[in-house]
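A short write-up of the structure that comes next.
Apart from one protein chain that is not included, each protein chain of the complex appears where it belongs.
Take a look at chain A:
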Amino acid sequence: MVNNQGLQKILIIGAGHNDIGREGQHDAAVIQIGAAIHKLGIAVVLVDNNAYSVAAENNFADRVYVEPLTVAGLSRVIEAEQPDGLIPSLGGLHAVSLIQGLIRTNVLKNNHVRLLQWDSEIIDMIVNPALMSNRLKAIGEPVIASQVVASDVEALAVVRSIGFPVIVKSVAPRIEASRQLCKDQEDLARALAMGFKVSATKQCIVEQSIVGCKELEFVGVRDKKDMALLISGMENFDPVGIHSADSIVFAPTQTITDQEYQQFRAATLKIMRRLRINGSCHVQFALDPNTQHYYVIKVTPYFDRAMALAARATGYPLARVVANLMADISLAELKLPSDYRKQTALIEPVLDHIVCRIPVWPFNVLKKVSHQLDTVTESTGSVIGIGRSTEEALLKGLRSTDESRYHVIANRPQNYSEGELIQRLIHPQAGRMLVLLEALNRGYQIDELAELTKIDAFYFYKLQHIIEIEKALWARPFDVHALGRAKYFGFTDEDAADAWHTDVKKVHQFALENEIHATFKEVEPTAGEFTEQTNTYYSTYEFDNESQPQAGRPVVVIGTGANRIGTNHGNDYLVSQLLFYLRKADYQPILINANPNSVAMTPRLATKRYVEPKQYSDILNILAIEKPELIFTTYHDYRLGQQLSADGYSVVQINNNLPREQIKTNDSPAVEVISDGMDVAVFGVSEIIAGNNLRTNVRGSLQVFPIRDKAENQAIKALSAEIKRRVLAFGVPGLYTVRLTIVDDQLQLATIEPMSIATMALISKAVGSSVTRLLLHVKLGEPLSKVMYDYPDISALNTVYVQANTFPYNQLQIYDADEVTGEPSHATGTVIAHGETLKAALTALGSGNEDTDF
């Protein structure tokens, strides 16, 4: 199909490094949208400096620039590439403010680059919420009272008219800044100080607080011809006042009436039409449950977590549809792959399943973060549970967080005092589900709890039901009905094993003998009305199973699951690359993953997806159907891999992770190598530079590749025989980092460890060719000669790449020096940059990242 605007080349600005609120959802969108746009015959240019961007590798874009995300950096790319159009919605808020800069400096105009999807005023409205608020008011949508202030005195004047509590947020924040709830003058002063500091205009917005209302999120799409439809309505379990990223969210809405639902649907479509948004849009609403009066809280026309959830929950091909809309192809004209029914883009999604998104927290790593849930985002990621009842979706979601065993805790009383319990009910903390269950266990009445917590009574009935089912399970060991009922509502073999003081395998066997089988259903957008093939499944315990064994050479890849700080950041990149190259190698990869923001969930990466928790019994249910040739596990599922291996499955365990510890003082060179178990090949030399050797405010360390110091390289060459001997002694094919130390001016081998995922990304980006592909093939038993023959020659590189971890300290408001250490285990993301010299590369790394926590 020819696009309607004669577009030949478009520019996409990536989201930059991951952090809190930015997981893989942007990169996943770039992959899908970039590919779909490319299919329309339009060249795609991508700029990103995220080391873990999957879109920036594998030829997903026609041209990739690993450049600083600054107005200057983007201007250079625009001047060199001369794109016809710019897509503004895939790089989050940061990209939007960069585009504002590109417009103000006339870069777009001078280079004849058309801003796709939005009028330029949308950019200003996103950057400055007060403009958005005025506009919404002008089109007759209710908004909350708010005012822009530039000083504490002005702020106090506003508070005198609207009264506490108020919300304070920064105008044009240079980082994704939080909304702060202020209940008194002290809170206000603190929030204003922070808000003014991060504001580009040194202003804040003070607004009326609507804490306690229900929070609803609606996502729609609209095309240039003004056709609009709703993709999904979602409901926050927690009331307004807890950031929606930190709230449990259900899709579809659970407790609102049709009248309320239709009012939000109509408002969402109206807002998209009146703002002339071409593409998708996320609108957040607050609903006063007593009066049915609502407010529009926020309009987000760029890709975000709610859009990712809407797409995953409904199976609607959102990214592909939006890609067509970006090229000005209308909803009625656009063509979908043959897996979808012809007019699926036009059918408003309806669900016959329930999706529950649950946040995961950084507290196990960062001890100093406040556990109080409020308007500041603290979750580092989320997981979803899909089921055919609210209970099942909730329990599967909780299990996917693999945080604690919420599901059995209900019967293990917490020892809070009564007063403490009430405090925790009123002032919610992370992991509050335990508190709610405990309160129900102690006999608190549902109406009373709904009043205290402002959580709809419906959910308490559901929690009560969960407790009843669990009690029955505990009371009746090896009772078929109790087990059947428990599994029907989302409990698992592990729960029963715990309750019955027995072994999971025994319960699993007992269930199978009594014909309690998991059945899998497709996640698709028509509730069974039409045939759609999304190849995405979830389990439940019903009559009909829809998932047939995958044809060809099926392999199961166990995905990353919840995105946590440090320990598994970057793992999703590894899994995505594995899926991509498994498919290239003619395997049919089947992914098990429950993270809606994961890049690995991108439809084109795996052949088939299971949105499931990763407990042993869940995995067994899937393996029973798929009978894969191989199973791939990564570092975090090491034990699971061992267990499956012991069960007789062929398991390939990939254990590349993070650097074990932080190198604080010495700059330390390392040799990066690959081994097939018989031979060893060297990629080159990298070096870790302790950050505080460079700049005092860099807390983590930086990694440089390749090091081209002649003397050093020669010295290393002299060690090559020993390196080879030591690596082969490991015996396992894989990628390794051989660390060196200097003893008496002499380089010596220190340690050998699996190459970190960060290093894998660094080398892949520097060379422009994925080392994960090489890793996969040596793991599959192929010899180096076959694996490495077409890998580019690294010694020919004349550019130096550097990368640094980024940290969430500012976002989480951690200022305690004990905790602000820059250890790799605190990292949320990684930035990459390059230059002709190390100095140039370091400058590039710093530019655009002035407010980044390195």
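Here is the rule we use: a residue touches a chain if its C-beta (ideal position, glycine included) is under 8 Å from a C-beta of that chain, and two chains touch if they have at least 3 such contacts; residues count from 1.
In this section, contacts and distances are computed from a predicted model.
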> Name the absent chain by its UniProt protein name; which of "DNA-directed DNA polymerase", "Sugar ABC transporter permease", "Carbamoyl phosphate synthase small chain" or "Fumarate reductase iron-sulfur subunit" is it?
Replying inline: "Carbamoyl phosphate synthase small chain"
> Out of A:H94, A:R135 or A:R265, which is the one that touches the chain we can't see?
Replying inline: A:R265
>> Out of A:A200, A:A457 or A:I742, which residue would touch the omitted chain in the full complex?
In response: A:A457
> Looking at the whole complex, which of A:A157, A:A332 or A:L452 touches the chain that is not displayed?
Replying inline: A:A332
>> For the chain not shown, which residue from A:V143, A:L229, A:I384 or A:A594 touches it across the whole complex?
In response: A:L229
> For chain A, which residues lie in contact with the unshown chain of the complex?
Replying inline: 226-227, 229, 233, 252-259, 261-263, 265-266, 269, 331-332, 343, 346-354, 388-390, 447, 450, 456-458, 461-462, 488, 521, 526-529, 542-544
